[in-house]
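Structure provided below as structure tokens; questions to follow.
A single protein chain has been omitted from the complex, and every remaining protein chain is retained in its original position.
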Amino acid sequence: MGEQLRFGLVGGGEGAFIGQVHRMAAELDGLARLVCGAFSSEPEKSRRSGSGIYLLPPARCYGSYAEMFRTEQALPPDERMDFVIVATPNHIHFPVATAALEAGMHVMCDKPVTFSLAEALTLKEKVAQSGLTFGLTHNYTGYPMVKEARELVAAGALGNVRRVSCEYMQGWLATEQSGNKQADWRTDPARSGVAGCFGDIGSHAENLVEYITGLDIEELCADLTTFVPGRRLEDDGNVLLRFSGGAKGVISASQIASGRENDLSIQVYGELGGLSWAQTEPNSLNLYWPDRSQEIRRTGVNTGASATDATRLPAGHPEGYLEAFADLYRNFYAAIADDVAAVGFPTIDDGVRGMRFIEQVVSSSKDGGVWLKM
Amino acid sequence: MGEQLRFGLVGGGEGAFIGQVHRMAAELDGLARLVCGAFSSEPEKSRRSGSGIYLLPPARCYGSYAEMFRTEQALPPDERMDFVIVATPNHIHFPVATAALEAGMHVMCDKPVTFSLAEALTLKEKVAQSGLTFGLTHNYTGYPMVKEARELVAAGALGNVRRVSCEYMQGWLATEQSGNKQADWRTDPARSGVAGCFGDIGSHAENLVEYITGLDIEELCADLTTFVPGRRLEDDGNVLLRFSGGAKGVISASQIASGRENDLSIQVYGELGGLSWAQTEPNSLNLYWPDRSQEIRRTGVNTGASATDATRLPAGHPEGYLEAFADLYRNFYAAIADDVAAVGFPTIDDGVRGMRFIEQVVSSSKDGGVWLKM
Amino acid sequence: MGEQLRFGLVGGGEGAFIGQVHRMAAELDGLARLVCGAFSSEPEKSRRSGSGIYLLPPARCYGSYAEMFRTEQALPPDERMDFVIVATPNHIHFPVATAALEAGMHVMCDKPVTFSLAEALTLKEKVAQSGLTFGLTHNYTGYPMVKEARELVAAGALGNVRRVSCEYMQGWLATEQSGNKQADWRTDPARSGVAGCFGDIGSHAENLVEYITGLDIEELCADLTTFVPGRRLEDDGNVLLRFSGGAKGVISASQIASGRENDLSIQVYGELGGLSWAQTEPNSLNLYWPDRSQEIRRTGVNTGASATDATRLPAGHPEGYLEAFADLYRNFYAAIADDVAAVGFPTIDDGVRGMRFIEQVVSSSKDGGVWLKM
Partner (left out) sequence: MGEQLRFGLVGGGEGAFIGQVHRMAAELDGLARLVCGAFSSEPEKSRRSGSGIYLLPPARCYGSYAEMFRTEQALPPDERMDFVIVATPNHIHFPVATAALEAGMHVMCDKPVTFSLAEALTLKEKVAQSGLTFGLTHNYTGYPMVKEARELVAAGALGNVRRVSCEYMQGWLATEQSGNKQADWRTDPARSGVAGCFGDIGSHAENLVEYITGLDIEELCADLTTFVPGRRLEDDGNVLLRFSGGAKGVISASQIASGRENDLSIQVYGELGGLSWAQTEPNSLNLYWPDRSQEIRRTGVNTGASATDATRLPAGHPEGYLEAFADLYRNFYAAIADDVAAVGFPTIDDGVRGMRFIEQVVSSSKDGGVWLKM
């Protein structure tokens, strides 16, 4: 049934975290394998990372993404990379993605899609022109029970949605973290963009809310705060939401929620019932009904097609973050193979929407917490 | 050590719920007993409730609170009621409480303290003039682990508080409930006041937030919604908060969160650690620390003085809503006995603050969701 | 609708724990009140406890249960006690209960019902002869969701029961506790009986298992251990069970499960489904089905008659140990009032069965862990 796709990785060198995550997720189902990378902008470090971490031959550990695309393009079709994973700080997403598309390679890009909304809009045009497949790793949408939630809402099981809330609580930036590579670029406006916390995790919440409910945020009112002295981007915020169709909601995101790890959770209430999901117990979906017992629905039991398709193990064997991440890749491969529009993974449109959200949240808060249209 | 206090009850007749709760809570520790009541404004129904539900002699089941205070005042000191419990719809709190104070009786009043802020301010003066003890049943502050949370924050265990969120999710009003006695008055502006959901449960959230953190809400921005067609008061809302000292937060309250029951929960994050508590598991307090394991602190193990004093059973025997409610009464009795200022139960000051919150939340939302000072 | 019953308490003096629990539970629903007691075998201490803890007049704080029964019998019918609560160490249950029955008073007795099986069998005869009501406080059967579990099993919702397990984990005796009044008598063969841990909590597990499943334990094989050096009764044990009808199971009870409090839990599996319940979250019943989501059934939502009747508060307001305990009293009062056979509370028959279980568990273990018939 064909052979494995081949991919290159930009970013993910020594000290990085998300590069290995992408590699594991992309390879999990045995459908693709890493063949090359530009793991660092320092050629020597790139080579060291490539052979040390990824066991790649030195010849395919490149000193720059430009060199990688150029060299790979020249390889025989059955050797060269098919797609690139962009796992760099935000400000480099746009140039890498653009170069990849120009080199005829599909792209899976980390989020937020670009440094700014303007870049995102430009990239959207380039994707359209290229005819290539572009994915965005809003990875939480890959959890089977998140898909189940979306399917239930879409099927009307909860009735019209009225109330949505989502929070993403982290504590790792509750104190100054200078010297921490992960912290450094995330709190630097030159590399992260106009937002810190909301670029990094608030945009995940926004994407999750819209993914599950199928609703668009129409207006928002944000109050962002920088709690840690000297920090240049916000590290906490709360946003009131008004949705198309009249639903209301709140998104809270924080990186100063001391002691919390990656506590992403969501609640949705409709006329007929409610649901909640939390990343700490990702294999369960809570369903609330007025006149019936609470349900705990689990992967593999009683689930709809989208959750079932996204589940690899028999019921009761916990799947986690990597498996959810891998689901995006699996669907991305299907889109590449079938040459069809994206199904089952976030795209450049989600990316544009996310950038708009980030910029409006920042604007609202800067103006004292006023209501703005999306 | 003396004898039991005697109390009368206003409200709590057939079909009521909170009257029996007050009776059970007030009597739980064996320190007081119900001796009379005006259970309904219909004399016949009051008598029927008094003898049928409360096993009282007909002579002490009064047709009105006025009659009760007048008659009881004339009884010998060792027979007559010492205090009154006001368990009526909101619009009757003020006249009953005022009459009780004038008759020389202490008052335990259900929340919100009055129909309006203006009434609350007047009542505050009357309490001060009377020299009597006035308590308000923001009963969630009676849970031992809520007290533990307050004590930990006050002791600086979490460092300066930065972020607070509290939500109270109910679903029982997700559909029209006409004919339901509990629903009828709560959704009627003439009996409930300017707010529905926020008068009933949002004010509990406000009180809990300020009780645990010791912080004052200084500014708020509210977005309230009436989702059920035809309803005259809001049934859902979200409020952004700015606290004295710079902390930020959110309160969410809903009566249309389909399938939820009384899901009150709170999270507090300081510079050094965080905590969360939920009424669904009231005997546990979650504590989060950056470099240590999460703690689940339980009543009776490792708790401070305030939680320990509020605990009746050995560790591991679950206590619930009634026991927390009873704690307010126990402290109220101590205040009466010692003739000291209130300790350990909400007072008229909390009542005034709650009414101010309610009115500002409604005003903010009416103006489109603007920031208002408390 | 009549007046409150009046009761006396034997035991429950200074330093006791369970006396106040009985008092609170017996009075919770406003249907009965404590009027007298023999709180200690030292008359002075009894008086001090009676007036200090229970606010009783000295005249009704007796120096012995014999004096209490004699004196109370001579009071006018509308003043004298109607029933007695026996809240003493095990070895005194039998003489107090016997004396009460002889004085024409109903009895609510703590568990295990007597010091030995022989005493229990004698007491059973005396109860039968007396025509009076006798209750036993296996209080865990008073939880609404335990009743729901029983009702579901009885209705066949799980199909024929195949597998049952129940454990009761405490840690308070993991180390020597000399000087602790509660520990002293429980670990003393002269006051506790042939068993320590199994007399105190293992018998609760046995009762709960038979209550929920409606099955009789037919054979058992026990392995008991005394872990703490110098202790004279077992502090831990595991028992294999064979039930009437072919079901199998295990009961584990321990008082040396370091750090656990009162972790009583049960699981039952039938041909069609399973259930679990734990005292740590008493208001929820977990139901497991092969092809459907797990259910979390809660008091007040979707429950059968027996659970609904045992629930005092609207759904979502947690009830606890005291409320469950109080349910036994409420049913006990109904049996007294209606002069009918016991319904809804454990009786002398449960007591006899419990003593047989305790004695056979000890015998099995003494013989090296052999199978014995109940």
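Going in written order, the chains are labelled A, B and C, and every chain counts its residues from 1.
Definition applied: a residue touches a chain if its C-beta (ideal position, glycine included) is under 8 Å from a C-beta of that chain, and two chains touch if they have at least 3 such contacts.
The structure displayed is predicted, hence computed values, not measured ones.
Contact with the omitted chain, checked across A:Leu28, A:Leu75 or A:Ala334, is made by A:Leu28.
Which of C:Ser165, C:Thr213 or C:Asn331 touches the hidden chain is settled by the complete complex: it is C:Ser165.
Touch with the chain that is not drawn comes from one residue among C:Gly8, C:Gly274, C:Gly300 or C:Gly316, which is C:Gly274.
Of the options C:Thr137, C:Asn238 or C:Asn302, the residue whose C-beta touches the omitted chain is C:Asn238. Interface residues of chain A facing the missing partner chain: 1-4, 17, 20-21, 23-24, 27-31, 33-34, 51-52, 54-55, 170, 260-263, 279-283, 298, 300-301, 312-323. Against the chain not shown here, chain C presents residues 158-159, 162-163, 165, 167, 169, 171-172, 174-175, 221, 223, 225, 227, 236, 238, 240, 242, 246, 248-250, 252, 254, 256-260, 267, 269-274, 287-290, 294, 368-369, 371. Residues of chain B in touch with the missing chain: 287, 291-298, 301-302.
Basically, only the chains that are shown with their structure count from here on.
When chain centres are set by their Cα atoms, the one at the greatest distance from chain B is A.
Residue numbers of chain A whose C-beta contacts span two or more other chains: 287, 294.
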